[in-house]
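Remarks on the structure that follows.
Only a single protein chain was left out; the remaining protein chains are all shown in position.
So that you can tell them apart, the chains are marked A, B and C in the order they are listed, and the count of residues begins at 1 in each.
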Amino acid sequence: MSRTLHADSGAVLQQNRAGAGERFRRTLLTPGGAVFILLVVLLAAIIAVNPSFGEPESFIRFIGRTAPIAIAAIGQYFVIVAGEFDLSMGSVVTMQVIVAGNLIGDDDAKVIPVLLLMIALGALIGLVNGLATTLLKVPSFIVTLGMMLALFGLVMYWTGGAAQGNPADSFRQIGRGGIQDVPVLGIIPYPVIILAAAAALGFWLMRRPYGRTLIAVGDNATAAALTGTRVWWVRTRAFMLSSLAATVSGILLVGYAGVHPSVGRGYEFTAITAVVLGGVVLGGGRGWLLSAAAGAFALESLFTLLNFLGVQSTWRDTVQGVIIIVAVAAAARSWQRRRRGSTAPARAEQHRITATSAKPAEGTEQGGNGY
Amino acid sequence: MSSTWKAGNSFGRLPSTHIVYLVALLTLVVGAVLVATTGRNFFSPGNISSILTGTSVLGFIAIGQTLVILVGSLDLSVPYVTSLASLIAAGVMANSSSNILPGVLLALGVSAVIGLANGLIVAGLKVHGFIATLGMGLIISGYLATNFKGSFGQTPFAFRLVGATGLGPVPVSTLIMLACAVLAMVLLHRTRVGHHIYAVGGDLNVARMSGIRVQTPIITAHIICSVLAGMAGLLLASRLGVGSPTVGSQGGYDLLSIAAVVLGGTLLAGGKGSITGTLGGVLIFAMLDNIMSVMQLNPFVKDVVRGIVIVVAVAVYARRTILKRPPRFGHGQPEEPATKQEVAA
Amino acid sequence: MGEVTSKHAAPGPSAEAAGAPAPRPQQAPVLEVRGLGKSFFGIPVLQDARLSLHAGEVHGLVGENGAGKSTLMKVLAGVYQRDEGTVLIDGEEVHFSHPTQAHEAGLSTVFQEFNLLPDRTVAENIYLGREPRKGLMVNRALMNTSTAELLESLGITSIRPTAQVRSLSVAEQQIVEIAKAVSYEARIISMDEPTAALAGPEVKLLYGIINRLRERGTAILYVSHRLREIFDLCDTITVLKDGRIVDTRPAADLDDSTLVRMMVGRPISAYFPDKLPQEEMAEPPSTTPLLEVADAGNGQLDSISFSIEAGEIVGLAGLQGSGRTELVQAIFGAQPFSRGTMRVDGIEMLPRSPRQAIRGRIALITEDRKAEGLSLNLSLLDNALSVIRSVFPSQTGGVKREVPGMFSALEVVARDLGQEVQYLSGGNQQKVVLAKWLAISPRIVLLDEPTRGIDVGAKVAVYRLMRQLAAEGTAVLMVSSELPEVIGMSDRILVMRDGRLAGELPAGVTEERILQLATGARNGNGNNDGGGGPSNVFPPSGGNGEGKPA
Partner (left out) sequence: ACTTDPSITENTGGATEGASPGATEQAEWFDQALYDEQNEQRSATFEGNPDEPWLQYIAGDMTDTSEFASEGEHKVCFANASISNPWRQTGWITMNQQLQVLQDEGVISEMETRDAKDNDNTQIADIDYFINEGNCDAFIISPNSTAALTPAVERACETGKPVVVFDRGVETDCATTFIHPIGGFAWGIDTANFLTERLQEGDKVVALRILPGVDVLEHRWAAAEKIFAEKGIEATDYFTGADPTEIKKIISDELATGDIQGVWMDAGDGAVAAIEAFEDAGKELPVMTGEDEMSFLRKWQETGIDALAPVYSNFQWRTPLLAVQKIFAGEEVPAEWVLPQEPITADELDEWLKRNEGMPDGHYAKFGGEDLPGYPEVWQQRQMP
């Protein structure tokens, strides 16, 4: 840092950020925060309809079974926040499910090698998506649409449409099993642990330079490029993260549901819906990773609620359609109000920023990411 | 900042519509050769009719999709509108030719109302077109799945003629589709709302500052898109003789039409593109399907080819749209501005 | 573009002669604003603003960044709705909820931001929103011919109505924008910094246009940060400060220093700060120049050779489109040199990408803040850390601690470090851009129009910073279209013409000298613009240069 800018030592240290309570309140009022409120409301409704859902064991199982879609949403988040789409996600899930089914078989010894192969495949697909988007300049909507068709076709051609069978139990345990005999909860499904790890990793990554750069690229790619960011590589890694997330979802789904070509179908749209429900803006530059995951939980809770209410399953699409339109419209409204200045978070007095260089203003970077 | 001067080679100077048709021509030549190797004639009336039939349903939808994409939105609800329109038409007509007009009008009317709703959600509630129409599609699909099980109604003989008649090898349905394309072109290039569609898709704020009521073109584009999806539904009702709740989603027309539009050189972000390009894109898809069917490719492999062609074809001219100033010095390949290149993705 | 022929009324050599025909105070004002108020986020941006505009009057509106000039214009244009107050046009109260209504009432606006569609033609842009029709169809032929007529009547001959706007230079685009505002046949035209993207000849063309409009009896509200223009053009000047009107006075009653004092509320003691003494260096200053470019070029540049010593500020002057931006972008690796050599501190390096340049501690402050400099949705902190994060991620933590101090030293005004940059005023945004580059402790700083569109106070802050950087041993290269700035700040001046370096001038030369080199005029009388002599080439040479207190 330039010596030019050492603060005058006499400068008064001022609060360069709002208090924690105020920031929490502000956060809840953003679309990315509101999804948590929505989630709580939905969960409360489910418990009201079916109190046994609230028991720790069924609740933790609910989290476990929602983990794959939540992880997919986390993956999709990286791509959306960079201003792109990943429509190939569903096909990647299907591919991974079938790869596991066909290559592992009953042979426990193959679990690790195939697992590594799956991860490599996931990374490779993300790389191809990313490079075609960034270097060939094809819109990601089209690239990943092409990938979705080609990949699914390839897998079906290779397997003749049907998988050999479920892979070894040791592999399926990842998605099906859990730590047994836990007090209170009874069981902690592995998917819950993996989701927690993925969320923590994602959260950490978004606070790392990479994550901040990713958001900057989604917000203004030209400016990012002129600050020395390798835009193509930042975006490509986002696609790789997305495909890797789809891979993890696939691994969990093999365990949860078994091997079938329809596993993963429509995952891309569900994941995008979840991300958008989490207040992440299509077009990039805005939104929280954890809100995207919360969006997935909100969506799944909604379906569960509909099941418990005995709503005919064919109406489910309709309800989902209404919810996403309403949620996104509400988010857009809240943005407009912020723009017009009639909400508190945007209204704030400006003053000269003063500080001694003694104390880091930690946490303040939430400002950019927060809405 | 940049100028229209493009890369030094002549390929780079071509407008993207021309490239679309070059790709179409290439497909045609390759197709003719491949088809000939199976002992068939690519240009036989039956085959041409088969290709053209393949263009009409997707054509209707892709024309509408072009307008919506030009205005900066998207329409993912088209397959469901198509299905709904086919059901309404077949249901109202109920095999009686006196009901054709009411059936057509009601089907198109309901489509228009859905388009209006899409437009209002996008323009009024400021919901991204992707989400608005995805949601609308889900809403309709739930309605269809709950209320219609299997095919429904029947279209009368006179109406079925539309789907079955041709002028020589050219199906009437294709001619109607082309007529719609011409109307859409006139709309885009010769009417105010058409100019405003380009303006709003190009830059919403500029359009607003220039005194355009930006809702109007957005809503208009969505209505027309839905009505054209309704037209596709009518055509399908005519060809199938019945209405079907799944006929739209069977075709995958949502993503395929978007792919055709982009293949036709229209910018996915809006503001730039043409109907002629879209027709080229649709034609490429139709020929590709025809060739692969004649070659009896495994249906799964067809998807692989389709996926690759979409990406590769778009890549051919996507790279080209990076505009540069003419080089002042040196006559070699002008080097690309590194930053812009990185960013343009 | 910018073919200025002698039939156009060129502005007189001095402000008094050209810019101040007798005001006509007797007439009723065409536009009157009373007690106008507007707030954003509950914070008043305009308070009790009052203004009256007469036919044939050019009314200057000046004030610091964020004073509320653009906001006032947008309220008048119907883009924003006022919170209180009255606006009268021809004595009748008006309420515009949309720019169209303003157009209908005879008021049109050239906005600060570009308002053209690059993929449409000039005619389509000019008639956007009111395309002439024949029956139901748009009458393209009429649109093109009337555009041609309009452009011709304004003395613009180089722009075809059917040209795509994308193919025009920035200056031409700005001219189209002005033509568009004129085309509404408005009786009142407000222009928000119309010259921000213009240099010499184009500004002169604009002078011509404004004088024609004045003759037609059009009232013009004119915003600019270039005081020279204000004095050249305006009959009356209104000064805005913090959303309030400070005063309205005839231009003839004001001079630079009074005006500046009114704008900032205090005299600016040293507009261009003096050179600071070189700081003690850890190592003895080496004899090799910090930046050395030899015979370099690419598609846009040729035979570029120059060097900059540590601690030197070099100005880069030239006309619009002469390749100054390309040159700094080439040094920065954004549009790399394809031939020649470049040395940084004696070590050969030819950056192929901004990343490589940044690794060599080269910084570029781009000319377009919003499009190329900032992530508007991100916070001050995120923007300040953006370079460090993408190129030197391991140093993020350390720099993060320094950020508050940095903003404090730059006197940035904001809510807190978490505020999104989009809510800052232009000057503060520019300071954020500076902060992010200072965070890498650059050895070479390239500044492309660093003071474009920022107010006097912020300008001084930028100048001081440049001096300070130089004192620390940084090499500074500054591109500027404002010759007084180039002259006032530079130790040496490089002049570009048509992608080549036309020459080098020592500090303290006159504007004429620079312009001679920039235009390629052979001698004092050989000006090919036909305008008369070099003194007629804009900007007219004036005493100590713009804004410098007399």
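Heads up, the rule we're going with is that a residue touches a chain if its C-beta (ideal position, glycine included) is under 8 Å from a C-beta of that chain, and two chains touch if they have at least 3 such contacts.
The structure presented is a predicted model; accordingly, all values stated were derived computationally and were not measured.
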Exercise. What are the shown chains that the omitted chain is in contact with?
Worked result: A, B
For this session: Write down which of B:32, B:204, B:240 or B:308 is the residue touching the left-out chain.
Result: B:240
Seminar exercise, completed: Residue positions on chain A contacting the omitted chain are 50, 52-53, 58, 61, 65, 68, 101, 159-166, 176, 253, 256-263, 265, 303-304, 307-308, 310, 313-314
Exercise. If you put the missing chain back, which residues of chain B would it touch?
Worked result: 40, 44-47, 49-50, 53-54, 57, 87-88, 91-96, 99, 106, 145-154, 157, 160-161, 164-168, 236, 239-242, 244-247, 250-251, 293, 296, 298-299, 302
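Just so we're on the same page, only the chains that are shown with their structure count from here on.
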Exercise. With chains as vertices joined when they touch, what's the shape: line, ring, star, complete or other?
Worked result: complete
Exercise. What are the two chains with the top count of C-beta contact pairs?
Worked result: A-C
Exercise. Computing the C-alpha centre of each chain, which chain sits at the greatest distance from chain A?
Worked result: C
Problem set entry | Multi-partner residues of chain B (at least 2 other chains) | 339, 342
Seminar exercise, completed: Two or more other chains are touched by the chain C residues 334, 353-354
For this session: Mind listing the chain A positions that touch chain C in their complex?
Result: 1-8, 11, 15-18, 208-210, 212-213, 215-216, 219-220, 222-230, 234, 285-286, 340-342, 346-361, 364-371
Problem set entry | For the chain A and chain B complex, residues of the former touching the latter | 87, 132-139, 141-143, 145-154, 156-157, 161, 221-222, 224-226, 230-232, 235, 269, 272-273, 276, 282-283, 312, 314-325, 328-329, 332-333, 335-336
Exercise. Hey, which residues of chain C end up touching chain A in the complex?
Worked result: 39-43, 332, 334, 353-355, 357-359, 364, 366, 371-383, 385-391, 393, 396, 398-420, 423-424, 435-436, 438-442, 465, 468-469, 472
